[in-house]
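My structure is below; once you've seen it, I'll send some questions.
Left out: one protein chain. Kept in place: all the others.
Our next item is subunit A:
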Amino acid sequence: MGKHIVILGGGTAGTMTANRLCRTYDRDECLVTVVDQDDDHLYQPGLLFVPFGLARPDHLVRSRPRQLDEAVDYKMARIDRVDLDARTVRLAGGIQLSYDVLVVATGARLLPEETEGLTGPGWGEKVFTFYDLPGATGLHDALERFEGGRVVVDIADLPLKCPVAPLEFAFLADWYFRSRGIRDRVELTYATPLDGAFTKPVAAKALGGLLNDKGIELVTEFTLGEVDGEHGRLMSYDEREVAFDLAVVVPLHGGAEYVGRSAGLGDELGFVPVDPHTLQLPGRHEVFAVGDAAGLPASKAGSVAHFEGEVLVHNIGQFLAGQPLDASFDGHANCFVETGFHKALLIDFNYDTEPLPGHFPGPVGLPLLKESHAAHLGKLAFEWLYWHSLLPGRELPGIGSAMSEHGKHHVPH
């Protein structure tokens, strides 16, 4: 009898994992089931471009099951609960699935209602998020109407997916207002709970320098406590204020709701606390988590899900064969940071090595941590790559799961 692998979530991580597994195993060896609640797969990196009129919302969405290998058994339903002892998943509508291996890939959820006032007066009028499609579309209209004033980009608190996206938004906003000829009438502020523009010192300096060059004020250690939309004020827990006419807020993130309802599956925020190297849930050898759903000290990004996938599929094979899990994820992340004016910069890092200058993937390649037009083209090409190479679960030639130090320069802090 074949084994049943159930993947919860058919977003970036779940789709890539399912397709990789189907390529590795015959259907009679392993049946792969994917569960998701809807049929619309959204290319999330495209959300960054919607507010500026650089991407059309309807172009970012494709049929979810069409991204999955034919051999995958796709179930459209809301996941209600996992029973780890019984090895079953209950779906809304009364369906119950039992599994030999469970992969949690239900991503991160936005929790705007958890911040006082955020969804109160002004929400959708002068307070927005671009982290979902309705928000990004509403913000596009608001930006088009905007003739000047104070714009603040704010990260409520960590963790968040794609930690560079808010920075990219600030850079693009600078470019957008300049190209409309009204930059001198706009005050741009970037507020973050971190003590710099990024978590790690070398990149924090480079990205902080760019904010400075573009005349964007940086407010650090600002953890969002309350939004007063009526009077246009963001308040931090330590009682500082940032005034705005237009606020772009990245809300709190948490894991999927059912994770919290399933005893033993999630941590305090609803993420699954798997081993950072094997991606296996301690004490539950048949349970793994991948992508944003995993509670790891790594970025929540599609590129991370891709690099994790290689390790995950190997380790699932080892588990099914009763062998030790010998593949180890190193925290590898790789992000293009769009900086406006048809430029971007690339960062490449892992658990141990912070983003460093140099070149990628080797000494001859794209510059790291430095703006270039080539990196901007890379960012744009990424969309095609996403649908045609990453989602189908193909490896990228020359870019492996393990981060390479080749081409990187260590610099003193």
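List of remarks:
Definition applied: a contact is a pair of C-beta atoms (placed from the backbone, for glycine too) under 8 Å apart; a residue touches a chain by one contact, two chains touch by 3 or more; residues count from 1.
To be clear about the criterion, contacts and distances are computed from a predicted model.
Only one chain is not pictured, and the protein name UniProt records for it, out of "Dehydrogenase", "TusE/DsrC/DsvC family sulfur relay protein", "siroheme decarboxylase" or "Hydrogenase isoenzymes formation protein HypC", is "TusE/DsrC/DsvC family sulfur relay protein".
Per the touch definition above, the residue from A:94, A:181 or A:297 contacting the chain not shown is A:297.
Summary of contacts with the chain left out: across A:57, A:225, A:378 or A:392, the touching residue is A:225. From the set A:61, A:142, A:158 or A:380, the residue in touch with the chain omitted from the display is A:158, counting the whole complex. Considering the whole complex, the residue from A:219, A:269 or A:320 that touches the absent chain is A:269. The omitted chain makes contact with subunit A at the following residues, 157-159, 163, 199, 221, 223, 225, 237-239, 252, 267-269, 297-299, 333.
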